[in-house]
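In this view, the complex is presented without one of its protein chains, the others remaining in place.
Chain IDs A, B and C follow the sequence of writing; residue 1 opens each chain.
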Amino acid sequence: MYQIRTDLALETQEKMQEDHVRLKGVRFFEERVDQNLTISTVTIETENGAKIMGRPKGTYITIEASEMDEEDDGYHREISIELAKVIRKLLPVKKEELSVLIVGLGNREVTPDALGPRVVDNLLITRHIINEYGKYAFGKNEVNRISSIVPGVMAQTGMESVEILHGIIKETKPELVVAIDALAARSTKRLNRTIQVTDTGINPGSGVGNHRHGLNEKSLGVPVISIGVPTVVDAATIVNDMMYNLVDAMLKSGAFKELGDSLDKLNDGEKYELIQELLTPNLNTMFVTPKDIDESVKRLSFTVSEGLNIAFADMNCELS
Amino acid sequence: MYQIRTDLALETQEKMQEDHVRLKGVRFFEERVDQNLTISTVTIETENGAKIMGRPKGTYITIEASEMDEEDDGYHREISIELAKVIRKLLPVKKEELSVLIVGLGNREVTPDALGPRVVDNLLITRHIINEYGKYAFGKNEVNRISSIVPGVMAQTGMESVEILHGIIKETKPELVVAIDALAARSTKRLNRTIQVTDTGINPGSGVGNHRHGLNEKSLGVPVISIGVPTVVDAATIVNDMMYNLVDAMLKSGAFKELGDSLDKLNDGEKYELIQELLTPNLNTMFVTPKDIDESVKRLSFTVSEGLNIAFADMNCELS
Amino acid sequence: MYQIRTDLALETQEKMQEDHVRLKGVRFFEERVDQNLTISTVTIETENGAKIMGRPKGTYITIEASEMDEEDDGYHREISIELAKVIRKLLPVKKEELSVLIVGLGNREVTPDALGPRVVDNLLITRHIINEYGKYAFGKNEVNRISSIVPGVMAQTGMESVEILHGIIKETKPELVVAIDALAARSTKRLNRTIQVTDTGINPGSGVGNHRHGLNEKSLGVPVISIGVPTVVDAATIVNDMMYNLVDAMLKSGAFKELGDSLDKLNDGEKYELIQELLTPNLNTMFVTPKDIDESVKRLSFTVSEGLNIAFADMNCELS
Partner (left out) sequence: MYQIRTDLALETQEKMQEDHVRLKGVRFFEERVDQNLTISTVTIETENGAKIMGRPKGTYITIEASEMDEEDDGYHREISIELAKVIRKLLPVKKEELSVLIVGLGNREVTPDALGPRVVDNLLITRHIINEYGKYAFGKNEVNRISSIVPGVMAQTGMESVEILHGIIKETKPELVVAIDALAARSTKRLNRTIQVTDTGINPGSGVGNHRHGLNEKSLGVPVISIGVPTVVDAATIVNDMMYNLVDAMLKSGAFKELGDSLDKLNDGEKYELIQELLTPNLNTMFVTPKDIDESVKRLSFTVSEGLNIAFADMNCELS
């Protein structure tokens, strides 16, 4: 089967349903928080489920809000609060104090890939203050020890992110890593309106920049929560989707019904062959992105960093 | 007929040829400067030619260089020199001294639309020095009087570019305007590898930002040369091209020959209807752009501004 | 008398008082809004007062808030509201609708001079929407027609700001210009903590970039309100102040009393001579600026643009 690229587990789940694939070992749950905000949870429970879904076992929570991308004085604080709740839900340990390294993945110089670095720019960092003055500098008995790093991309550093992070983690010993990354979606309508939070870390091949290695408990030695926002669709995905839309459009339309039937009868191999013909080599280095992506990434990075700031501010404090 | 959007006269001319449209009143000439550099000239000579080509009468010169987008220590000075020659060829008057206002169109905050503002950042500006110290400050008898402006986009200024420029031109009285702009192409393979120079100014609807009004001798009162580099393809264009590629692929392939024949027999109206079905409203606010667009725009803006600097440096001096 | 450079009328007034100069024709009034926020008004009423103060007749209102430069979630909305009130107080006409051109002076590429361009980046612009859809697009009977421009600096454009603005004003006919600019202060303790609003426009020689020409009703043909925030102290000013502090310190200290007396007895001409000895040519191209100026300018530009947005949002609405 031709695999459509998406970094969102939710989109893979939707595609499976569309194609009537039976999803054994995968649970799905959707909660409508209000008219504009939906939270979906995909839980991959078995190795078999992981194989079908093309991603590791674990929990994938998606916050969708149609207004996320719109301008807002408070940078959508209501979404930040929901994000904070989701982060807390996925914490591997329930402690009153955590030592957390927040990692801004991606390339600061490529706008749709700059989400991670920009989120890190706006975090409340506490580790150095606690180290210097003790946590009583904050007037509280429990303070999370937050540090952060922007490792850069391999073309700039000559090192894998996993090498850089592994070294820093061995040296500074955080109990948890939270990795922020810009993602690729399948559907343009999800761009800049969706936040995915998972407890499985970063998958190889995922992200706008296609990470070569996974960043997860196995490779880093500590649990990894990842937070991603889709900012691009691969140009090749658009072309592939088009092919399927074309058949659909033909089947529905009277005039092209017959034509559609013929196309629909092609088997997956034949469809794949057709699509390959349409994919010029050029398209593989292209992506589709909204015209206002620069503004969107700026705004979204505030929403996400505020979610992290709220989640780790005071863990005795209930979020409501 | 469904009109594909491109800001390159060369692509419109190619499409016409492909569709076997007879181009009366349009002349075409191609010169291969070397293996990597081709200069094509489309001259629209009659009103009828203008109607078919969907753009005003005048000369459209396109510099294509496959290496333009690659890193280069000298920012491709050889291309800058060709650009300078083309600019000189299109000068409306042959004088030893000119007063020129160079205009950087587009939105500095949107990477693929930032070409114009960035070109202006690197120009050699002389008008204020001549006004203050006389042209003898340059040790020459003839010096071009160069000024520049970045008018911004309407959403930022609340004013049309044509209003801003009209006011400035009445006040500072340049003899020529050169407008720099980022363009939309039809083909991804032309992105960041092509420079179009015309003596017709800026067309309404052209540019990454879709200018609402023309900037030309009629609206500004002085001749306008425009220089454009395509940095995006409209997402809708990709979908449209796909449709045609699909038919082609089917016709060529044995297995889908029959299917392709049926599609090919659709008339233009039917094809247009099909395409409309495929265009989701979302796609209209998207564009396709290379992954390294930030770096490309930075580099290209050096190449173009150096072309302008050379063209206007000393017009007694032959370029070779 | 050796003239200390400051763009703040308040500092000139203070210096005059310190030097026991009688300020005929100048009124001064100070209001303490709360513990952290003081509003001072210097009114220059006569030509003689203007001569002594070295600036034109008119009203100079200064908002000082020690916390202005500190981080704040709402970018100090309380200061923005005070700024809005001051702007409204200085409006030349009381109308329910105004057509306003807001001008961001300064150089976007030089951090302490980038305040003007950055303020303009965050304004609510309405003119183009009213022109296109009518003011009923805003669901109100009266809407101010806001436009904006960043003219750039002469080294970049080859044109004087006054030329650019004069042209645009003749073309788009605003009833009022509001010019935003970064200023030089005399005292480092005022940097990034002070906003000056005047109804006299921009003085020649003022600003971080030393404007060559005034921007005022006389040169532009419409009333000009100017809003400035001091972001630098000239290095030469620091040296001059030091000289006076040195004498003071000596006079107060027992050990150096005699020495201080001798210095204090020097007349102004002698003091000036001494200072000139200390001013190396280098210092004239230097300024003194806080280490966190990049962050400060970013934050302050939000505070100022929000002040403008509030002032012009709905003029029937009282600000409280």
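What we mean here is this: a contact is a pair of C-beta atoms (placed from the backbone, for glycine too) under 8 Å apart; a residue touches a chain by one contact, two chains touch by 3 or more.
Nothing here was measured: the structure is a model prediction, and the numbers come from that model.
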Answer for the absent chain's shown contacts is A, C
Checked against the full complex, the residue among C:25, C:92, C:205 or C:290 that touches the missing chain is C:290
Considering the complete complex, of A:42, A:61, A:110 or A:150, the missing chain is touched by A:150
Of C:21, C:50, C:81 or C:110, the residue touching the omitted chain is C:110
Among the options A:169, A:251 or A:313, the absent chain makes contact with A:169
In the full complex, chain C touches the hidden chain through residues 109-111, 188-189, 233, 235, 238-239, 242-243, 245-246, 249-250, 253, 255-256, 258-259, 262-263, 266, 270, 273-274, 277-278, 280, 282-283, 285-295
Touch rule applied to chain A and the missing chain gives residues 109, 120-121, 125-129, 145-152, 154-160, 163-164, 166-172
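Going forward, only the chains that are shown with their structure count from here on.
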For the copies chain A and chain B, the interface residues, called same if over half of the numbers are used by both and different if under half, are same
Rounded to the nearest Å, the gap between Cα centres of chain B and chain C is 41
Dist(centroid_CA(chain A), centroid_CA(chain C)) in Å evaluates to 45
Expressed in whole Å, how far the mean CA point of chain A lies from that of chain B is 37
Listed in rising order, chain A residues that touch 2 or more other chains are none
